[in-house]
Each structure stands twice: as structure tokens, then as C-alpha cells.
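Every protein chain except one is present and positioned as in the full complex.
Think of it as A, B and C in the order they're written, each chain with its own count starting at 1.
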Amino acid sequence: MIHIPDFAHATTVQVLFCFLAFITVITAFLTIFSRNPIHSAIYLVICFFSIAGHYLLLNAQFLAIVHIIVYSGAIMILFLFTIMLMNLNERHQVHRPRITRLGAIVSFCLIVIVLITIFINSKPIVGDYDSTGEDFQSIKVLGKILLNEYMVPFEFASILLLVAMIGTVLLSKKEKLNK
Amino acid sequence: MNVSTILIILLIGAFATYFSGDKLAPKVALLFSLAALGCSIVLLANYNAGENISVINAWITQPKISFALNGDGLGLAMVLLTAALNPVIIFSSFGNEYKNAKGFYALILFMAFAMTGTFLAADGLLYYIFWELALIPIYFIALIWGNGDLEERKKAVVKFFIYTLAGSLFMLVAFIYLSQKANGSFLIEDLYKVELSACEQLWIFLAFFLAYAIKIPIIPFHTWQANVYQKAPTVGTMLLSGIMLKMGLYSVIRWQLPIAPLAAKEYMNIFIALGISGVIYGSIVALRQKDVKKLLAYSSLAHVGLIAAASYTLTLDGLRGAVLQMIAHGFVVVGLFYAAEIIFRRYETRNISEMGGIRSQSPKFASMFLILVLASVALPGTFNFVGEFTVLYSLSQINIWFAVLGGSTIILGAYYMLKMFQNVMLGETNPKTFADVSVNEGISLVVIIGVLLFFGFYPKPITDLITPSLETILNVINKN
Amino acid sequence: MGNILNQIGIENYIFLCVVLFCIGIFGVLYRRNAIIVFMSIEIMLNAVNLLFVAFSTYHQDAQGQVFVFFSMAVAAAEVAVGLAILVSIFRNLGSISIDNLKNLKG
Partner (left out) sequence: MEMDTNLALVLVLTPFLGFLINVFLGKSLGKTVSGIIGTVAVAISFIVTLVLFNQISSTGKAIQVTLFEWIQISNLKIDLGFLLDQLSVLWLLFVTGIGSLIHLYSISYMHDDENMHKFFSYLNLFVFFMITLVIGSNLLVLFIGWEGVGLCSYLLIGFWHKNQDYNDAAKKAFIMNRIGDLGLLIGMFILGYTFKTLDYSELKQTILTIHYEPQIVWNISIAALCLFIGACGKSAQIPLYTWLPDAMAGPTPVSALIHAATMVTAGIFMVTRLNFVFDLATDVQTVIAIIGAITSLVAATIGLVQTDIKKVLAYSTVSQLGLMFLALGFGAYEVAVFHVITHAFFKACLFLGSGSVIHGLHGEQDMRKMGGLRKAMPITFWTMMISSLAISGVPFFSGFFSKDEILMTAFHHSIPLYVIGSIASIMTAFYMFRLMFLTFFKEFRGTEEQKHHLHESGSLITIPLIILAILAAFGGLISLPGHSWLNEYLAPLFTKVAGEEHHLGATEYSLMGVAVLGGLLGILIAYIKYFKQDNVPESDENITGLSKVLYNKYYVDEAYDALFVAPVNFLSKFFRDYIETGLSALVFGFGKVANEIAIQGKRLQSGSIGLYLFVFVLGMCAIISYIFLAQ
């Protein structure tokens, strides 16, 4: 069953979690429902920050920082630039036929129901979580893992990024008319 | 020296031919095909001396696929057939001019390579690869160098390609299922050992059957045959009818029967009946064909029907007769198609009604053609008789009516072949001149006739070669 | 240091992530604006990432975090290329409504 936190005796962490979760969900909703893409982007940034908060809460500092740098720093800036480049605003709001909305709502409900049902049906997860106390997620450890065990994928990630960069440049280059 | 040598020779030959240029290509191809023949004879000698000429190398570990070639008597006999027919076929094409000859001859050698591989492969997946590989060259040969209207030809050839490919896919599924049962191994010995329930065997059997029935072809899966034979260049037709059909028949003996013996025993009568109905049907349809090549195609249908029926008897005689008849039919059908080609070179037609009266102008050609016709109707003294007698004998051991109905081929076969011979060769002298066979043409025909007559009286070498491996296969069939 | 999940409970994270993921799906389906669709996809990605990290803590194993790291790299590349495509679409069609992208019609 969904465990509803007992607000009367909530610890700081619990309160923090609820708060962050609330922000995450709300901003995600707002991202989708904002008519102006710029607003959407701003909400998304907030959403990402709250997720970074979750990461911190889970003591994954490295990821939290990377997340902020990559998502809020790089990706969202990219989004904003694009939106501005295209000069999109509410005028560009396209007409949505009713059937599309209906379909979206139906499938949304459906997937929520399905996932929740699965969630409810699945075996309850033990309340006690083991903690070996061993350090497994400090930057030091992660760095070792990343550069030993995951050396090759790591290098490939760099190649991927390089290729993506080249691809992006090629794609967005303005082609001359008639070749 | 082991059996992979011959494959290497043929493959190198294919490339060398391609790079030797249009002028030299025919000669290079002939040279390599003769080298392959020589190699196969050396292999035969080694085999008879008791050497092990098989190859087995690990190829892919997971799943366990090996590069395994099995040099036993049966495989060797079929390789010899291929290796012997190949130079004859290449040599027979010397009278024709082909555009882009280097590609043409390279494809012939490549096809020989794939077919030889099929006959030798002792690993299910390797066998399947060779099996499909053989299809590609003939597709191009028939499509690019064929005759008749391009659209019609394309239709016939594409139908053939897709039809056979689709049939083979079922075989692939069967192989994958079998290898699951055999702990991931595709090796033929492991596949032989797989224990299957009767129901599984039936499905496996049917999957194989579809692939082989289309390739052989057994009625009612034969509709590609006559059209492709007609449209393909004669060299392609020879390759198809002389060797490629035998791939299907050989595979029945090598793969289908030992892997699914229970199903083979259970439904023996049905499959024999199917083969025999092919005999009668093919013979009857052949009676009224206007095109020489189509007539020969239907006669081929009749003959392979009989061979297939014999294979399904699951007796030593049946298998032996089937193999003998395969080899004999391979030679005779190549000879007959070549004769048709010789007429085409002079008259530019394949229509029987436009021929006639050739015998009085070219007695030599007429005699050779007659010998081939007689061999095809299994006159005693020709190799075909040895095969056909053994085949019919084996059928009579199952049920005498099979022999009676299958034996109708000696009546109907004589009817359509002699009718064809009469309409093509005999009658009032043809107003169009017909030059007698040239030296080149003569050599090919004499070689074929020589083989047919020699083994007609002394088939013992071939029988001795194939019998031990057929006995091994029979032991596998009868293991339970 | 104890496990943070003792205080929050993994099921809360799962629940949060499911909701977030569904919001992403809903956005993809509901909006026609390709950029917003893109953002929704990012939300979905992040939902999954968050779950990875939560389970990484749950199992006391760094592998999950490493995976998140890679998925971020991929996301970065994806966004870069995707936005470049969007730009060139906008340049050609003058619109980024996904309803206009019907060239895949069979």
C-alpha cells in the first residue's frame, strides 16, 4: 500500500521529501499546461531543480551536481535558445482537436490505472532497508567505478557526444538554396 | 588434403574468373572447374584409401555452429556429380556469346561452390547457408542472361526465388528448433541424436518437406519449374536441372529422413504416392508441350518424382536407387538440354513445331540425341536403367501398385520422348540447313553419353561408394 | 549513517516516479507543439533516472548511479540532435506542430 507519511510526526527528511515531490509534480504539470513555451521551459527548470533536490536527499551529490549542470545548465538553455530562435509564443499555439484531447486523457488515465494497479498488486517492499554503512556513492567511489569498470562505455559516451555535436552542426547549418 | 580444398578451388575460381576479363573468363572458368574435378577425384582416391577427408572446425561458439564438412561416400558421389557436370556445362556454353561474360562464368563457379558446400555440409546452419547461397547465382543467371521478354522472365524468376526462399525458411525454423533440443548444437550427429516425439517429428518433417518439395520439385509445388527452365539460359537450366534439383533429393536422404524417421515411417505411403503422382502428372503434361525446354522440364518433374518416392521407401534399395538415378538423371538431363541448345543455335527456336527433318542432315547429332532420349526412357544398358530398376524394385517391395504406377513412366516416358524425337528430328528433310555437331559440341555430348553407357553396364564403383554411407543413414533411421 | 529510505520508503519514490512518468506521457499525447513534446520526454527520462537513483540507494550499489550518468549523456546528445532537427523542420515548414509532420505516411 501507499505509505502516507504521518505529518504529525514527520521528520525533517520526510517533510523535505513531500515538499520536493509536490514541487516536482506541480511544475511538471505546469510545464505541460502552459500556453507559452517559455513558461513551460521555466517550469521545467524548476522541476529539474527539485529532482536535483531529490538526488541530494538520496545523498547522491555527484549526480545532483551533474544533473543541474547538464539539465538545468545545458539542456534547458538549449531549449530556451531554440524557443527564442523560433520566436515561439502563444500565437503559435496550434489547434488541438477534441479527439486528440480525449485520446490523451483516456490513455493517461489508462496508464495511470495500469501502473498503479501493478504497484498495488506487487509484493510489499520491506520496511527496513539495510545499510552496510559502506561508502558506495561518493564522488571518489563513482569515479573509480566509472573509470575502471565502465571505462569503455565512458569513452563511447564521449564519442557519442562528439558525434551528436557534429550531427547537430550539420543539421542546423543553413543549406544554400538550390544546393 | 580434405574436402574443403575443392570449395576453396571453386571460390578462388569464381573470383579469378571475374577478374580475368570477358575474353579470358570462359577459359579460366573451365580451368578451375577441371581443377575441381581433379581435386574431387584425388579426394575420392584418398577416401577409398581410407583417409579421413572430413573437416570440423568450431566457427561460432554460441550457439554452437561448426564449419563441418562431411566427406562420406554419399556426399562425395554428389560432389563428383557436380564436379563432373560443371566443366561439361561450362564447356557447352563455349558456342555462345554472353554479355559481361566474366560475371556470367564467375556466377557459374560460385553456384558450383555453393552446391558443393550443400552436399558436403555436416552442420545444420552451414548447410542452410550453402543451400540459400546457391539460389543467388541462379537468380542472376536466369534474370540477366535469360531469354524471352524481360517482364515475363522477371515474373518467373522472382517467383522461383521467393517460392524456394519461403520454403527454405521453414527448414531454418526446423533447424533452430532442433538445435534447441540438441543443446544449441547444429552438428548433424547431434541433430541425429535428438529424441523427438512423434508429433514434433511430424512438424519437423513437414517443415523440411516444404523446403525440399519446392526445390525438387514434387507436385503440387512445381509451378516455378517449367517457366524458369524455359526462361533461363540453357546453362542455367542445366545447372538447375542437373545439379540443383539433386540438392533437394540429397537433402531428403541426408537430413529429412534420419532426423524425423518416425514421421517418415508413419506417413510413408502418402509421400510415396505424392512422388508417384508427380511421375504420372509430369509425364502426361509433357505430352502436349510445344517448347522443347518445357517438355524436358516436365519430364524432369516425372523423373524426380520417382526418385523422391524411392527415397521415402526408407529401404536400402530405395535410397541406393534414388542416388543412382539422381546421378544418371543429372547427366542425361544436361545432355538433353544441351541438345535443345544445339538446335536453338541453328534454328533460333525452341518450338517443336518449327523443327523436324533434322536427322537426314545431321546423322551424328541425331544418333547422340537418340541415345540421350533412350537413356532418359531408361533403356537397359544405360545408367538410368540401373537407377530406375533399383528404384522401381524398391517401390515394389513396399507395394506392388506403387511399382505399377511408377512404372507407367517407362510407357508414358517413351511416349512423350519418342514423340518429341519424332517431331524434332525425323520427317521430311528440313528446308533450313542444319550443320552437324561441331567438335566442341561433340565433346560435351560424347562425355555425357560415355558416362551414361559405362555406368549402365558397370555401376559397381558408384554403388560401392554410396552403399556404406547409406547404410549408416539407414541405421540412424531404424535406431528406434 | 542510516539509510534514508528508512524514513521515506521506496514506495513513495516509486509512486512519485510513476506520477512523473505519466505526466510525461500525458504531455506527449496532449500537446502538439514539438518542443513541449520534447520537454515531456525529458520529464519521463528524469522520472526513470530518479527511480534508478532511488533503487541504487535501496540496493546500496553504485551501478544505478553510473547508469543515470550515462543516460544523462545520451539525453544531452539526444536533445542536441533533436532540437537541431526541430530547428530545421521549423525552417522548412514554418511550424513545429507534429500534426504537420506527415511525411512518414505509407
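The rule is simple: a residue touches a chain if its C-beta (ideal position, glycine included) is under 8 Å from a C-beta of that chain, and two chains touch if they have at least 3 such contacts.
The structure presented is a predicted model; accordingly, all values stated were derived computationally and were not measured.
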Among shown chains, those touching the left-out chain: A, B, C
Residue, one of B:I144, B:L191 or B:A403, that touches the chain absent here: B:A403
Sole residue of A:V13, A:I69, A:L110 or A:M151 that reaches the chain not shown, by the stated touch rule: A:L110
Touching residues (missing chain, whole complex) on chain C: 25, 28-29, 32, 98-99, 101-106
Where the unshown chain meets chain B, residue by residue: 159, 162-163, 220, 222-224, 226-227, 281, 284-289, 315-317, 320, 357, 359-360, 363, 367, 374, 379-381, 386, 389-390, 392-393, 396-397, 400, 403-404, 407-408, 410-412, 414-415, 418-419, 422, 425-429, 457-460, 463, 467
Touching residues on chain A - with respect to the absent chain: 100, 103-104, 107, 110-111, 114-115, 117-118, 121-122
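One rule holds in what follows: only the chains that are shown with their structure count from here on.
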Most distant chain from chain B by Cα centroid: A
For chain A paired with chain C, centre-to-centre distance based on mean C-alpha positions, whole Å: 5
Interchain centroid distance [CA atoms averaged], chain B/chain C, Å: 60
Multi-chain contact residues (two or more partners), chain B: none
Chain A, residues touching no fewer than two other chains: none
Residues on chain A engaged by chain C in the complex (per definition of touch): 2-3, 5, 11, 13-14, 17, 21, 24-25, 28-29, 31-32, 37, 40-41, 44, 47-48, 51, 54-55, 57-60, 62-63, 66-67, 70-71, 74-75, 78-79, 82-83, 85-86, 88, 92-94, 96, 100-101, 103-105, 107-108, 111-112, 115-116, 119, 125, 127-134, 136-137, 141-142, 145-146, 150, 153, 157, 160-161, 163-165, 167-169, 171-172, 174
Parts of chain C lying in touch with chain A, wherever the complex brings them together: 1-12, 14-16, 18-27, 29-33, 35-36, 38-40, 42-43, 46, 49-50, 53-54, 56-58, 60-63, 65-66, 68-70, 72-81, 83-88, 90-91, 95-97, 99
